[in-house]
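In this view, the complex is presented without one of its protein chains, the others remaining in place.
After this line comes subunit A, so read on.
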């Protein structure tokens, strides 16, 4: 019997007690609290900005007075949409860039798919020699900003007609490279494909290596030929991985900024992102926002299409937990040629560009290939007014030191915050699968994926330019860059965190709960230590992402928050090729060093970070 009955008096009181107990009980569940706080954060950093921007595109602004007399500040108008979508400047402002971006993204996705899947198959399923070396080489492009390859391309292929100075090719052969090879669609597609095929390689590679070979053997027992097996067994099972790779590549490529800025802008080949950037620069803020929204819309349509195709297939279980010996496909007499060809082309795309850029840093005058042209000036030299308008050698330059400090600060903070936030929200998603709050967190945290980095930053500039509510004006501080990096990486970190928490069975935590452990103790002593590896992987992926990030922050930086990437980009725009490359070299060394340390000592794994199993 109960000693002290809780219900005593009238009818209304127990009801109130019940409601109170309900609320108290609901709030005591860590999943609910984390989910609620997480949702507030997501609403503020993702949903609200988008709605806000959408609304501003329908309102006249004071600055519009410069353009038209109709302006009626603060009132509703369709003017901006009409200007972007249906006016005499729409063709150059919207339709051409969209067409360019769409074509580039599509071709890049197809090329990356062929390259990445082929490579993944070779590495996981055949008896190809030197697999470890190949896998390492394949990841290198991922460790570099996507436009490094573009920069290397330009160094090699540019012509003196548009580039000012001749590239290596022209210097050696004295033949002017055609514009279409040096600039525009072709080099953009090639640079992006080389970089983005890594996504396919990692995703499809992970799926292939976790697929039970017995599935193939069973088909073979049933009389299926090699080609039938690939078509009817392997391909359908790989489809989810291939499609997520496709989406990832497409959305990244369509919103990429660095590569088209370097290779497209000199020949007026604009993509949405570069057009967005120049609109922003030209103070056509509202038009830029319309472009952002259109870019988002295109990405969303792609994802929707993906979910339609992949839909139910996600439930495929390809992991059986049984680690059976793999039967490798023998390449026969093609084994050596394939290995040579693979390694050769990998070196060509991963190592050669870096070497080209490295050699460049020691050349006093660009395009002059002789021994007396070698110098360390761009590394350690002082200010000489004839060279680069007196810009000092990188290691002497206080701006470089500031940028280095900022980059490290941003990358380290974002990585720690994003990994922790990912694990926490992932916890709410994994443990709250049955509740609306868990599902909502899952879906909302995916939204930044739909938002091209350049659109997100266009929105954040407006949102954080002034202090509002309790948030100070973050624009001009590194905190805004950290915030946007964390938000942009959420889809990956939350997915990775959720998957990791899912692997730690709920009973492990309940056992601690039975022994009286509070949620914080449980998290600290059980969840965190058991998820160390995935936490480190998330850290790594965000760190590398932040170190090489261009699209996301190019519009947000101010002289005080200059980072290595934006500094290099500023040098690119001024044509300080050698300085650009020096900074790039330093940046790349940092990334590769961190990658090597994390994978070697922390057993971090890149694939978990980008959505592999």
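By definition in this document, contacts are C-beta pairs under 8 Å (C-beta built on N, C-alpha and C of every residue); 3 or more make two chains touch, one makes a residue touch a chain; residues count from 1.
Methods note: contacts and distances are computed from a predicted model.
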item: Undepicted complex member, UniProt protein name, chosen from "Heme exporter protein D", "Amino acid ABC transporter membrane protein 2 (PAAT family)", "non-specific serine/threonine protein kinase" or "Multiple sugar transport system ATP-binding protein"; value: "Multiple sugar transport system ATP-binding protein"
item: Among A:135, A:402, A:461 or A:526, the residue in touch with the chain that has been omitted; value: A:526
item: Chain not shown: contacting residue from A:219, A:247 or A:512; value: A:512
item: Subunit A residues touching the omitted chain (full complex); value: 1-7, 14, 17-19, 21-22, 25, 28, 434, 505, 507-508, 510-517, 521, 525-526, 529-530
